[in-house]
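The complex appears here minus one protein chain, its other protein chains still in place.
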Amino acid sequence: MPDTETAFQITDEMRAQIGIESEPWTYEVTTTSVRMYARGIGSEDPIHYDVDFAKQQGFRSIVAPLGYIGTPVYLPGSNDPTFGFPRRASGPHLNIPFKGLLDGGTETEYFDVICAGDVLEETSHLADLKLREGARPMLFITNESVYKDKATGKVVAKQRLTSIHM
Amino acid sequence: MTHQVFFEDVHEGDEIPQLRKNCSTQQLVLWAAASGDFYQIHYDKDFAQATGLKGLIVHGALKNAFLAQLLHDWIGEGGQVRRFGCSYRGMDEPGQDILCRGVVTKTYTRDGKHYVDLDVWTERPDGKRTSPGTATVTLPGRG
Amino acid sequence: MAQAAPSVITDEMRALVGVDGPPLTLEVEKANCRMFARAVGHTDRIFYDEDAARARGYRSIVAPPGFLGTPVFHPGAAAQGPPGAGRGYSVPYRRVLNGGTEYEYLPENGVVCAGDTITAVSRISSFEETEGSLGPMLITTRETTYTNQHGAVVAKMRGTMIQY
Partner (left out) sequence: MAQQAYFEDVEVGQQLPPIKITPDKQQLVKFAAGSGDFNPLHFDEKFPMLKPMGLTENIVHGRFKYAQVGRAVFAFAGYKGRVKRFGVSYRGMDLLNREITVGGVVTAKREENGEHLVDLDVWTEDAEGKKTTPGTAVVALPKRGS
């Protein structure tokens, strides 16, 4: 980095983006999507595959493996073609001068069990900004998604994703 | 809204609008996800070569689905795809153009429905028809 | 003319022709219709957007052509090959090629849409032997019938497998 460039700082303008909520997006949890995710992680637990078995265990339907909170509705032009997440007009906008990007961490808080058949409404917001100063400064950006059951309006899960920009 | 093609405007020998495809490795993995065909010759180069192939190849069923899209996009809202199929006669690689084409071979009306038969195929840049097939669609009539 | 290779079609195989295989349940959902359409590169929104599909008179998102749902996956069940593959007979050929696929739709019996449950039943329609540039070949033609939850046949598929 050239000497003339002033060190990166989190500005008030950036901090003001914290908490701004995005428009909602629909996520679907289906029998097929739960089974595919379970196959993807190599689980053979029948709770993720067999609807009758899951009902015998007291669940509404097959249970979504931990970490899976549904598939965003995909509309061409509206979703990222690689990751599938919605590209939303509203929500936080940050100008980040760093080119490097790393996945920093994932944290999920559950308020209910997520099962096939659930239709969720997700909104996201910028939850936290942290700067680790040094020879190579690192900016930690944490986004939080809140998932509500569309039928009941109840929050069923919150997920925080941290990305590291450097 | 797409432009509607009508039965009366279609004649034997007409070529329908072409559809050009070019599969990235990502598209082949998307197709694996969509079709449930996780055979590694479509995304694992080492595996493909170990089976004697030059490299990764495009799924035959994906080319079949491309031909279905060619027809779907042509017939518009008023048409219906009745039948489509192809043979797999040659391999296509990711990163190379796959040109989807169709030519009308017959037009006829039966039980008040307007049918169009076509030859359809996918074509490689070297001109080789890798998935030749046939299809039948119905189209609306004018008035 | 060289002497023809001995037939690999056994009585056991002949007895299988026309016999229905076990039914397979396929689920058609909004999410898997979208995934299929996305993988092909369809641009028509009836394959993605429920409102767009309803505006065109469909019950829900339309299953793109060639898509009749995702088979219910049972872990631990025999390797999920092509439906009905390797059913109770073996042939002395090691190489397999997918010869071709043909779908026939019967839209007057119902257009396949998200929410449908399809039962697929497969049967072998014929065994044929030919002598090609690759040597003697066995061509197996299989037909699959797709029936929706109302008992209506909505599509048929004919597939050709070449063994040599």
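The first chain written gets the first letter, and so on, giving A, B and C; residue counts start at 1 in each chain.
One rule holds for everything that comes next: a contact is a pair of C-beta atoms (placed from the backbone, for glycine too) under 8 Å apart; a residue touches a chain by one contact, two chains touch by 3 or more.
All values reported here derive from a predicted model rather than from experimental measurement.
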item: Chains in view touching the one left out; value: A, B
item: Missing-partner contacts on chain B, residue numbers; value: 24-26, 29-30, 32-33, 38, 40, 43-45, 47
item: Residue numbers in chain A that touch the chain omitted from display; value: 33, 36-43, 45-47, 57-59, 65-68, 71-72, 81-84, 102-110, 113, 160, 162
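We adopt the following convention: only the chains that are shown with their structure count from here on.
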item: Centre-to-centre distance between chain B and chain A (centres being mean Cα positions), rounded to whole Å; value: 36
item: Sites on chain A at which at least two other chains make contact; value: 36
item: Per-residue multi-chain contacts in chain B, two or more chains; value: 33
item: Touching residues on chain C, where the partner in the complex is chain B; value: 32, 35-36, 38-44, 56, 64-67, 70-71, 80, 97-105, 107, 158, 160
item: Interface residues, chain A side, partner chain C - complex; value: 28, 30-33, 35-36, 38-39, 44, 46, 49-50, 71, 73-76
item: Chain C partner contacts - residues on chain B that touch it in the complex; value: 2, 21, 27, 30-31, 33-36, 60-62, 64-66, 68-69, 71-73, 77, 80-88, 133
